Structures are given as C-alpha cells and as structure tokens.
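Only a single protein chain was left out; the remaining protein chains are all shown in position.
For clarity, chains are labelled A and B in written order, and residue numbers in each chain start from 1.
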Amino acid sequence: MKRIIKASILAALFASASSTAMAVERGGILHYGRYADSIFLDPVFADSNVDIWILTNLYDTLLLPTDDGKGVRPGLASAWQLSPDSKTVTLTLRDGLFFSDGSPITAEDVKWSLDRARKPGNGLWGPDVESIDTITIADPKTIVLALKHPDPAILASLTVYNTAVVPEKILEALPGANDEEKAKVFSRHPVVSGPFMLDSWSRGTVMKLVANPHYWQKGSDGKPLPYLDGIDFEIIPDDATRILKLQAGELDGAELIPFPRVAELQADPKLDLKLFPSTRTSYITVSVRPQLSVGSPNPLSNDKVRQALNFAVDKDALVQIVTHGIGTPTSSFLSSATALHVGKGAVFPFDLAKAKTLLTEAGYPNGFATSIFVLAGSQDENTIAAALQQMWAAIGVKLDIQQVDNATRVAHYNKGDFSMRVGFWTDDTPDPSEAASYMAYYPHIQSLHTGWKNDEVDRLFTQSQSEIDPVARAAEYAQIQKIYNATAPLIFLYETPYAVALRKPVKGFNQIPLGINIFVGVSLEK
Amino acid sequence: MTAVPTSGAAADPRRRRPAIGLIAGLVILGLSLLTAFLPGLVAPHDPLSFDYKAILHGPSLVHPFGTDNFGRDMLSRVIWAYRIDMQIAVFTTLFPILFGTMVGALVGFYDGIAAQIFGRIVDAVITFPFIVLVIAIVAVLGPGLGNMYIAVGMVGWVFYARLIAAEMRVQMRLDYAAAGRVLGYGDVRIIVRHLLPNAIGPVLVYWMTDMALSILLGSALGYLGLGARPPAAEWGVLIADGKNFMTTAWWMTIFPGVAIVLTGLGFSLLGDAVAELLRPRR
Partner (left out) sequence: MLSLRDLLNRMLQIIPTLIMIMAAVFIIVRLLPGDPASAILGDRGSAEDVARINTQLGLDQPIPVQFLYFVDRVLHGDLGTSITLGVPVAQLILERLPVTLLLTAMAALLAVVAAIPLAFLAAIRRGRGVDLTIGAFFQVGLSMPVFYTGIVFLTIFGAGLRWFPIGGYGDGLGEHLYHLFLPALTLAFSLSAVLMRNLRASIIDVLNADYVDFARSKGLAPRLVLLRHVLRNALVSTVTLFGLSVGTLVGGAVITETVFAVPGVGRLMIESIYGRDYPVVQGLAMTLAVVVSLVFLLVDIVQAMLDPRVSR
C-alpha cells in the first residue's frame, strides 16, 4: 500500500515534465469536478482557496513557479536580473504579449497591476510585495523594481496570483469608488492574460472557461497553448457524488478525493489517481496564553504540557485512521515540500512514558480537562479530534470536542479565545517566509493566534527577511524551526498529498505543492 | 378496488390486526427501550475503545457488525446508540405534542384575538424552513443533543397545533359538538371529552411518525455536524461517519440503517394500533 502511494507521488512529480515530450492531442473540453465554486475572480482581492487555486489559469504572472513549487521560471517576463546589492530587480517583458481581447500587454499594465497589488488595504496578499519601493518603466520592455531592502523572497512573490497582470485601461474605466468595487465589476467578465478566459458562469453549477486565443506560451507541437478548447468546472459538493460522476465518465477529473476512497480508485482501471506532493500540513493550534478567557490558569501555557501532549499522540495510528496510510507525520512546522525545511521523522515520536513524566513534572500528574474546536460536519477534523480524545485519555487528559461552524470558530480564534482547534496550512508562495510569518513570527497574527511569542524567533525572522546570502538564510530558518518545534505551540500531526482522480485519457495535469491547479498543459487523448 | 369489503367480511381482520400490530410494535419498542436502559448488558465490546489492528474489518464472529475506521466494534456502537436515539425520539417530540395539542385545540375552538395571534405565530414558524431554523438555533446555542431538543421544541409544536386545529374545526361542525353546547356543557368539557378524542387520531399517528422522523432529523443534524457530540454513538452520526466507506465498508452504514428502520417500524405499528383503538366503536 505504502509503496504504491510513494510510487504514484513520484509518478505525479514527473508526469508534467514528461508529458510535453510526447505528441499531444489538441481540442476537447475538460469536465472537472470541484467541491465548491469560486467566489471572486480577481487576483488581488480573491482570498480563498476556491479562487486562488485556479486563478493563474486566467491571469499570468511575470514569473511562474516551477513544477516542484520551490523555484521560479520565466512567465510574462522572459528574463530577470537581481542587482549585486539585491535591491533592484530588472524584468524583461516578452515580445508579442496580448490580453484575451487582443490588446497588447504593456509595461504600463504591469506597473499598474503591481501598484494595485501592493496598495495597503487591497486584499490579504499585499505584504508579499511590501519590499517594493518604486516601480519604473525603463523602456517599453523593461520594468525596474527598486526595493526598500534586500528581499530574498521577491522573485517568489512575482509568481503569486496577486501580482498577475490585468489590463489597466479596462479596469480604470469601470464604475466603482475604489479598486475593490471596480474589481467586483471586472471579475464578472474579466479580460485576462492567462491561458484560459471566462466564457460563462452560473454560480453554484458550472463555470466555463475557453482557451485564450492570444496566449503566448507554445506547446510541444509549436502551436500556442492551451491544448484544450476549454474547461467546464462543475460544482459537485458531495464527495460521493463527485466520485460517482467521475466513475460514470461524466467527469474527466475530480478534486479532493477523500483518503478512504483512494485505494479503491487506484484499483479502477479507467482512472488515474494522482497524489500530488503538497505543502499541506495538519496540526492542532494551541493557545499558550497564561490564562483562559474565563480567567482560570491555562495548563497549555506550560511548554512541558504541550510537549507531553505531542509525545502522547500515536502518529502512525493517526495517519492510518485519518489518512489511510497516505500521510506522513510532520517533521517540522514547515512542510517537507517547503524550501528550507529541516527535520526528519516525527517532531515528537510517540512515547507515552515520556509524556507521563513531562506531565508530572509540569504539575499535572493526573492530567486535566481541556477542549477543542472542530468544524461541524468535517469528517477529517472530527476523526482527528476523536482519535486525540482517545489517545490523550491515556495520560489523563480529558478532551471536550466542541463542534462549531467556521465563522464561529474564526471569531473565537482571532480573539485568541480558544484552547485548541484543528488547523491546516498550505503555502501560497514558493518561499518559506509566508508560513514562518503566519506561524512563528508573533507580530503578524500572534503566531497563528496561539499567542506564542519568542523574541529570538522574531529577531531571526526579521533578519532572514532581508538576508540575501542563501546559506545564512537557511541557517536562520534551521534555527527558527529548532526553537519553534521544541517549544511546540502546535500539536504536530501529519502532512498529506493532494488526491486528484482523472480519467486515463487526461494527460499533463499538475497541481503544484502550493495547491495551484495548472491546466495549461492538459490534453485529452482520443 | 372494486371489492369494497362489506362490514361483516371486514370485521375479522379489523379486530385481529391491531392486536398483532400492537403486540409487534410493543415488543420492538419494549426491546428497544430495554436496550436503551441497559446497553452495557447487551453490547459485547466497549463502544469507544480503539483497536488499530482491526480497522474496517468486515462482519465476523468477534465483530458481528464489523468494525469502523477506528477499529471500534459496530455492534456495540449500534447498541449504545439505542440509548441516545430513544432519548431523541421521546424528548424531541414530548413537548411539541403536549404544547402543540393544547394550543391547537384552543385555536381550533376559539376564534378570538388570541387565536388569531397564535395562528399568525404558527404560520410564521411553519412558513420558515424547519431545518434551517433548527440549524440556526443550534448554531446559536451550540451543537449537542440538549440544544437540539430545545430547538426542535421551539418549532416542532406548531405542526401538532395546526394539525389538531384543522381536525377540531372539522369535528366542531359535526352534530355532537353542537349537541354538547345545547346540553350546556362547559367549553373545557366539550374540548376534552368530546372534541379531542375524535380529533387526536391523526395527531397520534403523526406523533409515531414524528418520533421516527426526529431520529432522522438527528441524523441530518449529525450529517451537518450539529447533532450528538463525538465520540457518542448515534445512528445518524454512525451513518454519516460511514458515508465515505459506503463502497468499501458497507457494514458501517447498513447496520445503523437497519436499526433506524426497525425502530421506525415499531413506532408505526404502535401508531396504527393506537389509532385503531381510539377509533369510535359502533
């Protein structure tokens, strides 16, 4: 079982690389089943995975992430250059770039798009490009970014959807008092720079994309990409229905295959089950504040207590129960697919005796009672919580499972008014700074709202943000991970790949570790 | 369709069937209640203990109903669920039927301002999609069975109220109600002694259905994560938990399903029998 899975992860890794070498069929509509519809198709203002995981099929960025999600390659910019002091980025625009309406993509559009992306208050992703000081157009093909400080992540940031290029003239001409209102109008019938454009959209049912005839990239046959005529994103919220529809041949692909179904679909000769390597980690966020909201002392504020809870989790059993052997225990707070990740094996290997000792040292020889928020109706979260409840009972910790809906949980969580909650993380940028800033760096969002604050980590992170020596930066990240993992503001669980099922004739699909679905190289064999 | 039984020919099955139905219904529900009170005596295993070596095992001698994705014994979980589900059936419907019948009888009997206001409240509650209202209330109060009882209680009574009010109006046009008035009986006596016994039939039948339905509502809420709290076993939650395993581990969904059907059958048989007994003898 395990070996098959490992093999298919490898296969998935190489699939997108090798598919371009073969002769490809052109044409056809890909029917792809999604669990939820997109909400807002604007690269700057979109903020949920249902949007950002498909946005780059509509909007192209200056640079593109590599297939492993760790590096960058040319996009709308055919070349880039970093000045020796790393304070200036010079980008060269490709020749013959057009928006989907046939108008040329100019350096002005690029500058305007970046300015819109970094304007404070515009969307959640602005901090990504916070280091940009000024943007100048040196000539119609050359854009120069002057940075406030050296930024080791700047190239990575230029692959993120929020820096995608949109048509300045069209957006400026739209009604609306601010960028967001204009974006709302724009995103209903967007003029795009990516391989596909929006054809029609009945919310909650189907979103139809068609090939952008003006797209710049060429396929392996020398003709413009994409190979497909279009994509129908069909919204099938129920997992069982989505899979049934795929098995019946009414869909060509389906996302978010629940792990209990993976082995079954792997055995289906008509299907190609992909387990794409991902940056997705699962964990329990723990509030480490000295007092709970009710005013009583918080046992979880004690490092030893959290370490004990970590040691008491039987990771292998958990991986079996929740992911059916598909996941692996996390070895750091950064996923193993994230650049500069350090770690091997579980952060806290299962050790009940050690857990008991630590708990006794912390002054809780008989355990204590605590609670966890799980998302109502989420099978995964409930399974995790039920398993932990049972595992922690062995060291006398009584876990009360509180099912709540998302908005309720977020409201409590953002106020720091919680004991524990189940959490998931996926990187959105091909650089570890995003995960580190949210999870470990207190000033951003109080280290995932845990209230965990470590001055050394904060200092190292700030330093790493302008560290241009890759070796020094790696050392800083190693140190951050060492401190963070040891004091354990999280209960570390496991990391899992993305499970996608495709019909056999579908070739060239890729979901990179950042979760982004890439359809530009997809073809349908006859 | 053509052969309408004459009174004589139909007499026998009419007498016999309620007896059989009543006995069958009582036996099923009696056993269910017994299981609900003493699950520990019947269940072969601890319903909560994991067995990582027996994850998703099919039915066998050790685990007659198989095991779930935690390796928990399904038979024991189905048995322990009796406790929660019988509670759900009774507690979610008890307040609604008592309060609803009372309000419905009054609204059906009197035509004053109070009845008008009650009528509007009933309309307002019924008009709003039931499950959505329950979800909203449970979301405000927090998931869990206690809050589900409160939520269903707050809205469930109107069904009974409307049903009985409509029946009452029909009965009031009949001769005996008028006769009661002519004889100078008080309102209460007319309602309780004359109208209610005749109007209550459909309500009792609906009550039995409602008990089965409330188990299903528990399951729907379980599906949405608003029902019984884990790790407690409840049939609806068990079925919802088994949803991803329908193709690979059918026993996780089928056996709790059978338990729901069987219990529902018990309620229905009893309902029919009660309706039969209440039917005016001639």
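As a working rule, a contact is a pair of C-beta atoms (placed from the backbone, for glycine too) under 8 Å apart; a residue touches a chain by one contact, two chains touch by 3 or more.
Quick caveat: nothing in here was measured; it's all calculated off a predicted structure.
Here is the thing to keep in mind: the chain we left out touches A, B in the whole complex. Taking the complete complex into account, A:Arg203 is the one of A:His189, A:Arg203, A:Lys218 or A:Lys270 that touches the chain left out. Although one chain is not drawn, the whole complex shows that of A:Gln247, A:Gln266, A:Thr281 or A:Asn510 it is A:Gln247 that touches it. Where chain A meets the missing chain, the touching residues are 39-40, 47-48, 121, 124, 184, 202-206, 234-238, 240-242, 244-245, 247-248, 250, 404-415, 423, 438, 445, 448-449. One chain is missing from the display, and on chain B it is touched by residues 1-5, 7, 10, 13-14, 16-17, 20, 111, 116, 119-121, 123-124, 126-132, 135-137, 139-140, 159, 162-163, 166-167, 169-170, 173-174, 201-202, 205-206, 209, 212-213, 215-216, 219-220, 223-224, 236, 239-240, 243, 246, 253, 257, 260-261, 263-265, 268, 271-272, 275-276, 279-280, 282.
As a convention for this text, only the chains that are shown with their structure count from here on.
In terms of their C-alpha centroids, the spacing between chain A and chain B amounts to 46 Å. Every residue of chain B that touches chain A in the complex is listed here, in rising order: 48-50, 52, 55, 69-70, 139, 142-143, 223-226, 229-231, 241, 243-248.
Within the complex, the chain A residues that touch chain B are 239-240, 258, 260-261, 263-264, 317, 320-321, 375-379, 382-383, 385-387, 389-390, 401-405, 408.
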